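I have a structure I would like to understand better, so I am pasting it below and will then ask my questions one at a time.
One protein chain omitted, others in place.
Here the chain labels run A, B and C in written order, and each chain numbers its own residues starting at 1.
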Amino acid sequence: MIQTKVPINVRYAETDQMGIVYHGNYLAWFEVARTRMFKEVGLSYKRIEADGYHLPVLEAAMKYLRPALYDDDLIVVARLDEKPVLRIKINYEVYRGDTLLVTGATVHAFVDRDGRPVRPPPYVAEKMNEIFS
Amino acid sequence: MIQTKVPINVRYAETDQMGIVYHGNYLAWFEVARTRMFKEVGLSYKRIEADGYHLPVLEAAMKYLRPALYDDDLIVVARLDEKPVLRIKINYEVYRGDTLLVTGATVHAFVDRDGRPVRPPPYVAEKMNEIFS
Amino acid sequence: MIQTKVPINVRYAETDQMGIVYHGNYLAWFEVARTRMFKEVGLSYKRIEADGYHLPVLEAAMKYLRPALYDDDLIVVARLDEKPVLRIKINYEVYRGDTLLVTGATVHAFVDRDGRPVRPPPYVAEKMNEIFS
Partner (left out) sequence: MIQTKVPINVRYAETDQMGIVYHGNYLAWFEVARTRMFKEVGLSYKRIEADGYHLPVLEAAMKYLRPALYDDDLIVVARLDEKPVLRIKINYEVYRGDTLLVTGATVHAFVDRDGRPVRPPPYVAEKMNEIFS
């Protein structure tokens, strides 16, 4: 299992006229946390793309328990619970202090530059073996 | 059952460096289609808010089957399949021509200006009774 | 001179907690109007990119006279007043009915895929000669 916690301060641009964070913006925060999680185990998504791979989102889901507000200091947790086989599922939680605001998950798979499904880059597969052994 | 189809032309701002529509942007399109669907049965979300109600998103989910691209002419379908009781579930499909690109759903409930759960405005409840009778 | 008018209905996602359209979002609308203007004279930005050219924004400026609101039906005007030489300057106006809300301008220049300044594609240069002769 690998897990990362990323601090996010809510930007004004991320609010809507309901006075809360627009529900679509959590996906960008999930991505920030996911990217950081991979980076922390030595996998740079920037390098992965430079090597000709993409890791698009195949599925995404969110439950909004309580709204996040402008200027809130949040913690976004990303977590890889299981060793990915063909698909990579990542879970997320957004907290303000001890209060859980939002939970979510995304599912990904590697594709090449033309969008065709491919095996993960060897160094990603090795790293996953290493982490989940 | 009520259903609406809304044309969307993909904006450059909606793409990311993978060369496809950023996965978080579909939620804004769902909202465009949802708003239009309510408007077509005589329910203006703008008026609903002016009356002191909000209809926040409690859950959202998406499956990305194929990517949408810059300048694509898409059709976003919103559909209310069942009479809402406490929660309103809306289903979505995004098409390019006959090709289904993305499916999704959102779940909503009415709250007051302070975010407390409330019954729907009477004219919304009446309209739903009318549609689903 | 060429000019295009594009209707825009304000999305909820485009508002912020001030209850108005977030000031950064006008740039995406300018781009919608600019793209449409080029398309109407037979120049597809999608094709221009496929041919290996980009037309990045070098400068942008906006004056916000009055706020646009959720669900407003707006008209965004894009206008090319002068024959572009090395740089292309486009002017914009955003109206709600007869009321002018926002004015702006963007300046662009052609670059190749590596971001180096290049002459415009020949068919763009010809079209500009044709329009401004």
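Following the convention adopted for this analysis, a contact is a pair of C-beta atoms (placed from the backbone, for glycine too) under 8 Å apart; a residue touches a chain by one contact, two chains touch by 3 or more.
Fair warning: this is a prediction, and the values are worked out from it, not measured in the lab.
Among the displayed chains, contact with the absent chain in the complete complex occurs for A, B, C. Here one chain is not drawn; of B:Y22, B:F38, B:Y53 or B:Y92, the residue touching it is B:Y22.
Not every partner is drawn; the one left out touches chain C at residues 17-18, 20, 23-25, 27-28, 49, 54, 56-64, 67, 115. Counting the whole complex, the residues of chain B in touch with the unshown chain are 12-13, 15-20, 22, 24, 70. Taking the complete complex into account, residues 9, 11-13, 27-28, 31-32, 35, 44-46, 49, 70-71 of chain A touch the chain not shown.
In this text, only the chains that are shown with their structure count from here on.
Comparing each chain's Cα centroid with the centroid of every protein Cα atom identifies chain B as the most central. Separation between the centroids of chain B and chain C, computed from CA atoms only, is 28 Å.
Averaging Cα coordinates per chain places chain A and chain C 33 Å apart. Listed for chain A are residues 17-18, 20, 24, each touching two or more other chains.
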